[in-house]
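Right, subunit A next:
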Amino acid sequence: MSTGAQYVVAVYGVVLFGLLMYVLVLGLRTARLAREAELLARLAEREDEARRAPEPAATP
Partner candidate 1 sequence: MTDARPGRRLAATATATAALTALAVYGVFFVAPEDADQGIIQKIFYFHVAIAIGSLLAFLVACVYGIRYLRSRDERDDEVSSTAVGIGIGFAILVVITGSIWAKASWGTWWVWTDPRLVTFLIVLLLYAAYFVLRSSAEGERRMRYSAIYSIAAFASVPLSFYSVRVARSFVHPVVFTQNGANMPDSMLVWFAVSQLAVIGVFLTIMQVELLQRRADKALRRIKLRLEAAA
Partner candidate 2 sequence: MSAGDPSWPRQMRALLLKDLRLELRTRDTAVAMVLFVVLAMLIFQFAVGSRGTDLTPYAGGILWATLSLTAVLGVGRSWVPERDQRVLDGILSAPVSRLVLLTSKAATIYAYLLAVEIVAVPLMALFFVRGSVAGDLGLIAVTCLLANLGIAVLGSLYACLALFARARELLLPVLFLPSLLPVVIAAAGAVNAVAGGTNDLAEYRGYSLFLAVYAVIFGLVAYATYDHVFDD
């Protein structure tokens, strides 16, 4: 490949790399969202259970 062509490939490679980096950022963000959603789901389920089960007597 001529040196000129190498530079052209480098440019398109950089652009592609940039896009892939963005995909990475998206992935990390989605992972965080999923984590938070999971935590909130568990919190909501725990609340539901606490409300359904009668409150244990504070003093025996």
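Basis for inclusion: all candidates are chains of the complex that A comes from, given by their letters.
Note that in this section a residue touches a chain if its C-beta (ideal position, glycine included) is under 8 Å from a C-beta of that chain, and two chains touch if they have at least 3 such contacts; residues count from 1.
Since we're looking at a predicted model, the values are computed, not measured.
Identify which of the numbered candidates 1 or 2 touches subunit A in this complex.
Candidate in contact with subunit A: 1, the rest do not touch it.
Sort out for me which residues of subunit A touch candidate 1 in the complex.
Within the complex, subunit A contacts candidate 1 at residues 2-5, 7-8, 10-12, 14-15, 18-19, 22, 26, 29-30, 33, 36-37, 40, 43-44, 47.
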